[in-house]
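What follows is a single structure, and I will ask about it in a moment.
The other protein chains are all here in position, but one chain of the complex has been omitted.
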Amino acid sequence: MMPVVLWTDALVFLLLAAAVGAGFQVRRRAYLLASWRRVGESRAGMAALLVLLAFAAIGLLDSLHYRPRLADANGRPANGYSTEVRSALDALLRPLRNAAEKTYSAPLATHLYARETVEQPDGTQVRLFPRLKHGGAHLRDADAEWGGDVTWRVLRGLLIAVLAGLTFAFAAVHVAARRWGVRRAQAWRNIRRGETRLAWNAALLTAGLLLLVAGPAVSLAGGYHVLGTDKVGQDVLYLTLKSIRTGLVIGTLTTLAMLPFALALGIAAGYLGGWVDDVIQYIYTTLNSIPGVLLIAAAVLMVQVAIDTRPDWFATAAQRADARLLALCLILGVTSWTGLCRLLRAETLKLRELEYVQAAQAFGAPAARIMGRHILPNVMHIVLIAVVMDFSGLVLAEAVLSYIGIGVDPSTISFGTMINTARLELAREPVVWWSLVAAFTFMFVLVLAANLFADAVRDAFDPRLAGRRNAAAVRERP
Amino acid sequence: MRALSCPVPLLALAILLGGCGEVWNNPYPSQDGGGNILYSAFTERPKHLDPVQSYSEDEAEFNSQIYEPPLQYHYLKRPYELAPLTAEAVPRPRYEDAAEREVAADSPKAAFSVYEIRIRPGILYQPHPAFARDGEGRPRYQDISREELQGVHSLREFPHSGTRELTAEDYVYQIKRLAHPRLHSPVFGLMSEYIVGLKEFAGRLKQADAAQAAAGGHSAWLDLTQFPLDGAQAIDRYTYRIRIKGRYPQFAYWLAMNFFAPVPIEVDRFFAQPGMIEKNLTLDWYPVGTGPYMLTENNPNARMVLERNPNYRGEPYPAEGEPADAGAGLLADAGKRMPFVDKVVYSREREGIPYWNKFLQGYYDSSGISSDSFDQAVRLSVEGEAGVSPEMARKGIRLETSIGTATRYFAFNWLDPLVGGSQPDAAARERAKKLRQAISIALDWEEFISIFANGRGISAQGPIPPGIFGFKAGEAGINPVVYDWSNGAPRRKSIEVARRLLAEAGYPDGRDAASGLPLLLYLDTTDRGPGDKPRLDWYRKQFAKLSIQLEIRGTDYNRFQEKVRKGAAQMFAWGWNADYPDPENFLFLFHGPQSRARTQGENAANYANPEYDRLFHQVKHMENGPARQALIDRMMGILHEDAPWSFGFHPKDYGLLHGWVSNLKPNNMARNGLKYRRIDAALRERRRAEWNRPVLWPLGIVAVLLVASAAPAVWGWRQREQSRGCG
Partner (left out) sequence: MLAYVIRRLLHAIPILVGVNLLTFTLFFVVNTPDDMARMQLGVKRVTPEAIEKWKAERGYDKPLLFNGNAEGAARLTRTIFFEKSAKLFVFDFGRADDGRDIGHEIRTRMGPSLAIALPTFLLGLFVTVSFALLLAFFRATYLDFWGVVLCVAMMSISSLFYIIGGQYLVSKVWHLVPISGYAGGLDAARFLLLPVLISVVAGIGSSTRWYRTIFLEEIGKDYVRTARAKGLAEAAVLFRHVLRNAMIPILTGVVVVIPLLFMGSLLVESFFGIPGLGSYTIDAINAQDFAVVRAMVFIGSVLYIVGLLLTDLSYTLVDPRVRLQ
């Protein structure tokens, strides 16, 4: 296989590296560590963090891309790679990916959702719901065996989940007991009652819940389509899991893309003042005054034209779709950096008057150095809060934009594209509800976790900033 | 507080809906209930309603009810057949030689065809202010000033109107308008090849227009009657003559299109007055005709309304049709005066889903209007080939299908070095041919029809759809390269055959035999909306069967056309809707000299085969008959072998209709079907009431929930106030 590093992959891993680096920084600075501890003390924050980590793990797996080597054909060695770009997640979910049916089938169904004319062995034709090729294919008499098989699989999944959960809990208690220097029973009691500094009980509980959902799901997925199939028979669970990466990429890379602008311009405007301030204010008022959707539409169309007219820039469809995803991130970043920029400017205005900055000025330190060494570190908490708080809004925005048709490439699996097709399915008779429910559930859990985590971070780092973002949210109501 | 805020709307809802009778969700004004009104919808506002410019189906939906060209298609008969509309009879061409002497029809000397059309006397135009006259008989609105137009935003604001009899001169005037320098008619290019003198006429008009503009009258009226046109002349009040270069038997079909509808000179002059165009008062927006309906409300944001033309002459309902038509009740109204419906309300419905849901609730009378999103709406419902689902059958909804006159295809660009057929090297051409044949077999259109068209279509054996002369049913008509005949039906050849062909083409298992590199092909489509993903996945799946790597490049329609025009697309999926029901209109899609990339013609695949082109020239002007069929069969053989297209499928025309609609037979050629339609308004009223009983328990639950959530709040409030009072 040939590894493929898409642009967004590179940035995602850059972000990961930055996060790890920042982690080491935090360990060395007591005041930062204290703030993060406060995040950990929040039960909702811990639970949300765990859920987010689970999503992030899926997203990261889905960011390891490669082009599979073509299989050897009839003894001739193949020296080529497929144009299809796959990810580690695809490889992991191969059974789901390959188990395509003809068209719709309900969750856990054994038969197709639409009737078909089928020719009987005696030549007559009947219209019936045909058996699925993969879902429940291991059952000989689907109607009779289905209930028992599903129950058995769920129980098996639950059992494995419980075992795994207990093992995990035991390990956690063991480690905790070691570190705290108490007996295991005591450690367990502390955790259970929440008498620990960090909210370990919430974390364990969330992990348990995740396992209890994942266990049966994995167990069932072996033989069925847990969330049904879509119009061309693709497994909806697979599609939902693939959507996660798109959401995460939009949510994180957008802020990453806008950070340099917002930081440089915000601090410069606040610190330098004068005409620099005027120009920067002019730029962001101008950008702000253009209705966001129109600006995004124009920019996305422009990028699309550029991509369309130069097909030779990209070796594969995945790379083309990725370019559009990245472009969307950049565009969203351009339209959303103004809020942060304004906050940073205001904070810098305040910091500029502080003694140590004045002192540095008195020593004749160059402006760039003061901004970089003295102001930047002291506004980082605002940046952090903005990053986590923007995340959920961006995930939601992606869905809306894709819905309008100015979001991600249609070949990219995302929550927005899923909702769009799901809406058509809702109008069917009989109604096809599972895609919508699946997209809704996953998106809700992701955004809820992000919101709760953002709250915890904000409370821990700067309670005064509460609600600032929501001022913007009011403006962007549907 | 929380409890307080929501009952207000609930209360308002109850009061508001109390007045609407038993259904709450009627989207139409309640006073319209029970009226003899047909309800339909449009997705996009029509761009042009001027019959010279309009060429799209959604515009024809309106225009064809209003304008009356001399001919029409018979509503019931199949195959499609021309019938007179305002003409006395379907004209037969007379042939003349170069010296304008009449010759026999089969004479090789025939240089001109002459059509003489006699229209019926006594046909009146709809009421229109342009015809209004004052007490002295002078046109009332001939020289209105800009000031008088101030505040006028629609035609309805002119208090007076009048009418006039239809004359042959009106038809001639419209033909002249095809060449108008300020209008762009999509058929001008084609017609100037045929109508004698039209090209020179356009040149003269252009000069005159430029002279006028130089004199300051930039958008002033250009009086076309001042310029004679050889090819179109009125002989007397009711007769006009069109002269065509050479033979063009298909021209009669053009006479059934709105390009040849009458436009009264008064109206053209009326709209050319200064200030009109700024107010959007143009013929492009306010059609004027002699047809059964007239456009009385034109609000493209919300609704368009057609109302019965009070001056309409009352054409009788046809008395003959296909054998099955009598049984289907389609002949019950034979001989009665049309139209039957008083008013047609078209609501703007941007998307298929609300349209579909309203159809199910009884607020639209039929579905299946041939636009993409409505297409989608119909696909949401109907299951398989058998008809409507049991639930819908219970509601009395029925499905009408009819043979279409369109074809969807998957083209290989003939200029492409890999899949095309114009390589200099014969061996390479042979390899490419095998490749095209292999792909043709692999593309399983039967599956496509069943997934994406709900079985409403038949897989194509060639470009000509059934119902058009030249189509051959049964074993003799199959494409032997792709299909086998077994058990009385064509069966697609197995994928093994395709793989073998692929190997012979030099790509065993999808690898280039020489280099071992995988074969990579590119498909251009206009599918790029969020809802198009399933179709893209389907294409990929088909090529994967041959282990061919497929790259899909989705672009918007503009750029797609641009690519095809430049011949830069390797493979692309497209469709063709017939202009008229003649095989020439399909066969010309492969005519070498009409290549899209070379001459901007309609041969989008840029296919070229000298033998085919030679046969095409013969077939073009022949009368239908065994001789023509034999030549067409030879041409089909060439196409099957060369496989410039993977012949996709011929979509069926279909309409879903409610029990109260009658006299509807899908007809892909005739767009003027509204006049035949009949509805049973009382039945509709009953059904609507039955299907739309409001479900009230959710309102109760919401109320209970609000009270329940308010209770702890009130309780807590009391507690607090008390505790403060005590403490």
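Here the chain labels run A and B in written order, and each chain numbers its own residues starting at 1.
One rule holds for everything that comes next: a residue touches a chain if its C-beta (ideal position, glycine included) is under 8 Å from a C-beta of that chain, and two chains touch if they have at least 3 such contacts.
Note that this is a predicted model, so its numbers are computed, not measured.
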| item | value |
| --- | --- |
| Selected from B:A104, B:A302 or B:A514 as touching the chain missing from the view | B:A302 |
| Chain not shown: contacting residue from B:S113, B:S347, B:S367 or B:Q542 | B:S347 |
| Touch criterion as defined above, residue of B:S107, B:Q207 or B:Q600 at the omitted chain | B:Q600 |
| Hidden partner chain, touching residue among A:L155, A:A298 or A:A367 | A:A298 |
| Residues belonging to chain B that touch the chain removed from view | 1-2, 4-6, 9, 12-13, 16-17, 20, 23-27, 29, 45, 47-48, 55-56, 153, 182, 184, 186-187, 189-190, 278-280, 282, 284-285, 301-302, 347-351, 354, 357-358, 361, 363, 558-559, 561-562, 600, 602, 691-695, 698-699, 712-713, 716-717, 720-721, 724 |
| Missing-chain contacts mapped onto chain A | 282, 285-286, 288-291, 293-295, 297-299, 301-302, 305, 392, 396, 399-400, 403-406, 415, 419, 422-423, 426, 436, 440, 443-444, 447-448, 450-452, 455, 466-467, 470-471, 473-475, 477-478 |
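Note that only the chains that are shown with their structure count from here on.
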| item | value |
| --- | --- |
| Partner chain B, residues of chain A touching it in the complex | 70, 73-74, 76-84, 100, 102-103, 114-117, 127, 230-232, 234, 304-305, 308-309, 311, 316-317, 320, 402-403, 405, 407, 409-411, 416-417, 420-421, 423-424, 426-430 |
| Chain B - residues contacting chain A, complex | 352-353, 356-357, 360, 376-377, 380-381, 383-386, 389, 391-392, 447, 450-451, 508-511, 516-518, 520, 522, 527-534, 536-538, 541, 547, 549-556, 559 |
